[in-house]
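Taking it in order: structure first as structure tokens, then the write-up.
One protein chain is absent from this view; the other protein chains keep their places.
First chain written, first letter: the chains are A and B, and each begins at residue 1.
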Amino acid sequence: MQVVYTPAEIAALVGAQRTAGTTTRSITDIASLSAARAGDLTFLGNAKYKAQVAATAATVVLLPLDYVGEPQAAQVFLFVKNPSVALARVCARIEQSLWPKLPPGVHPSAVVAPTARVDATAHIGPLCVIEDGVQIGAGTVLQASVFVGREARVGEGCLIMPGCVIAASCSLGNRVRLQPGVVIGSDGFGYEFVAGRHEKVPQIGNVVIGDDVEIGANSTLDRARFSRTVVGEGTKIDNLVQIAHNVIIGQHCILCAQSGISGSTTLEDYVILGGQCGLGGHITVHKGGKVGGGAGLTTDVPAGGYVNGTPAIPYMLERRIAVLSQRLPELFKRVEALEKNLE
Amino acid sequence: MQVVYTPAEIAALVGAQRTAGTTTRSITDIASLSAARAGDLTFLGNAKYKAQVAATAATVVLLPLDYVGEPQAAQVFLFVKNPSVALARVCARIEQSLWPKLPPGVHPSAVVAPTARVDATAHIGPLCVIEDGVQIGAGTVLQASVFVGREARVGEGCLIMPGCVIAASCSLGNRVRLQPGVVIGSDGFGYEFVAGRHEKVPQIGNVVIGDDVEIGANSTLDRARFSRTVVGEGTKIDNLVQIAHNVIIGQHCILCAQSGISGSTTLEDYVILGGQCGLGGHITVHKGGKVGGGAGLTTDVPAGGYVNGTPAIPYMLERRIAVLSQRLPELFKRVEALEKNLE
Partner (left out) sequence: MQVVYTPAEIAALVGAQRTAGTTTRSITDIASLSAARAGDLTFLGNAKYKAQVAATAATVVLLPLDYVGEPQAAQVFLFVKNPSVALARVCARIEQSLWPKLPPGVHPSAVVAPTARVDATAHIGPLCVIEDGVQIGAGTVLQASVFVGREARVGEGCLIMPGCVIAASCSLGNRVRLQPGVVIGSDGFGYEFVAGRHEKVPQIGNVVIGDDVEIGANSTLDRARFSRTVVGEGTKIDNLVQIAHNVIIGQHCILCAQSGISGSTTLEDYVILGGQCGLGGHITVHKGGKVGGGAGLTTDVPAGGYVNGTPAIPYMLERRIAVLSQRLPELFKRVEALEKNLE
């Protein structure tokens, strides 16, 4: 961080209801209670860390209103309703000063096709490529080295980071955020085996991304064989995730890093996938279903269900079997003892 | 899609042997029988969906010659020998109109070394970098922002999508297709542990890709320590796959998404890896061997063998053990009952 705030500025920003202690020092960083040093801001976000407050070396501490205790010398306590929300407010302010919104305009090194319609308020950074027939909405930022293929559409207020590829005919809603290196609209993986060779099945569908979706670095989303691969409004996808052709993802889902979803599978709304999940093709995770990290899913998950393991089964059963598996050495011995007993 | 076909154009394109019904509507999209709406083309590709034909809202339906039934009002049935093949023909035509082949020439923003030999019929898109001694074959397309390092060679009729990196000295055959973000020729991961530090082992080999290979988005293929990392003719690799140094992959293999192959392992011809497989180093999957999705392979697979699980074992055994594992709670109870019985 290259930012400096006085404790008073922070108190104002978070709307502190009460203050204790004084310091002449300014805040230049944020850290956890135990890691903080002089010059840091910290916070008590979880009651279980309460005991760490007395010993923290932080210069400013955000505390809940009911916290009882006194600051050390040259330390300031700021009492607020919700320290986590207060911290998020500080972070959002720092974010703005670190990375101010980029101004409208097209960098002279960008290559923009004459038939592309780029809103006058959009920012097209250096070395972007925008092909024929593309639409870029108001306030959208392509940071640098972004490729947008023929007839693709990017909505309003999007932030597309360096190295992203949005291939031809794909469509992004508003306020979509793509981390660096995301690929939208690579070909689906489809072949027919003819006379000893894999013949490519044309992949002529597209990818449609809803509003307020965020996609993590180097994740890949394949275009549909025909029709659409879909990511619903508000869904958040982590890094290095693979979405195959014709997958349909509902609204407000969470997909953790390195998960992969095979072709034509459906996630309904509010589904959560842990990290490194693998989902087979043509299955459905119904509304609010959860898949544990590393699980290998081969069958549907009912609404609100929670599965784990490979092949994935209901979570509690999987946990029980995992525990019993670790007792296999004992079980073999017990069976042996029974056999001896009966000889 | 931004395409429009009349039912008569489609009938001609697929060589319909018989037609039933009439409509004035044109076709603007393709969808499955159950998802199709007016204006869509659909098809009966699998007999198990036969019952859905009567209810489909599609405007045009591709049907096998032996299908018995009548179209609805404003609906056209086209009878063909193989509806799947007929659909592929329509898709291929749409693909051409959506994404016409790019014309020969080098975009002025591309940076091409004077000693590079780029065929006059190749298309070098905007912001590509082509280093010294590179060869680019006839009819090959580098779409945009592609990097080709010193002395690398790209054959004829290749399609290299945006953001791909083909590092120095690597070689691609003819009609190779790289989806966006593929890395060919990153260094192999090799170190020697000397005096408490990992010293880099130089990786001076290359990667050699055969004809008609396709590689999925953001996949990575490491150059050999020395000699070659090889991908054989006709092999298809999905997204986010990792191929380590000195791996040898035969012809016409299929590697599904997010699989990883450790150093010096060999896949013979016609091998199939499911998604998210992990293969240890220095092992061989013999001709036609199959590895199930998510499997962790530590030993050779015999020709035609099919393994699954972690560590991978023969498929039928793995399935049986997976089922029995889920009966562990029952087994523990049965052993307990036996023990009580014998007390």
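The working rule: a residue touches a chain if its C-beta (ideal position, glycine included) is under 8 Å from a C-beta of that chain, and two chains touch if they have at least 3 such contacts.
Model, not experiment: these values are computed from the prediction.
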item	value
Which residue of A:A55, A:A73, A:A120 or A:L342 touches the chain not shown here	A:L342
Selected residue (touches chain absent from view) among A:V4, A:A47, A:L65 or A:A322	A:A322
Option touching the unshown chain, where A:V14, A:V61, A:L78 or A:I94 are the choices	A:I94
Residues in chain B touching the chain absent from view	109, 111, 127, 129, 145, 147, 149-151, 163, 165, 167-169, 181, 183, 186-187, 189, 191-192, 196-198, 200-202, 204-206, 218, 220, 222, 225-227, 240, 242, 244, 258, 260, 262, 276, 278, 280, 296, 310-311, 313, 317, 320-321, 324-325, 327, 331, 334-335, 338, 341-342
Touching residues (missing chain, whole complex) on chain A	1-2, 29-32, 35, 84, 87-88, 91-92, 94-95, 98-99, 107, 109, 125-127, 143-145, 161-163, 177, 179-181, 212, 214, 216-218, 234, 236, 238-240, 252, 254, 256-258, 275-276, 293-294, 310, 322, 325-326, 328-329, 331-332, 335, 338-339, 342
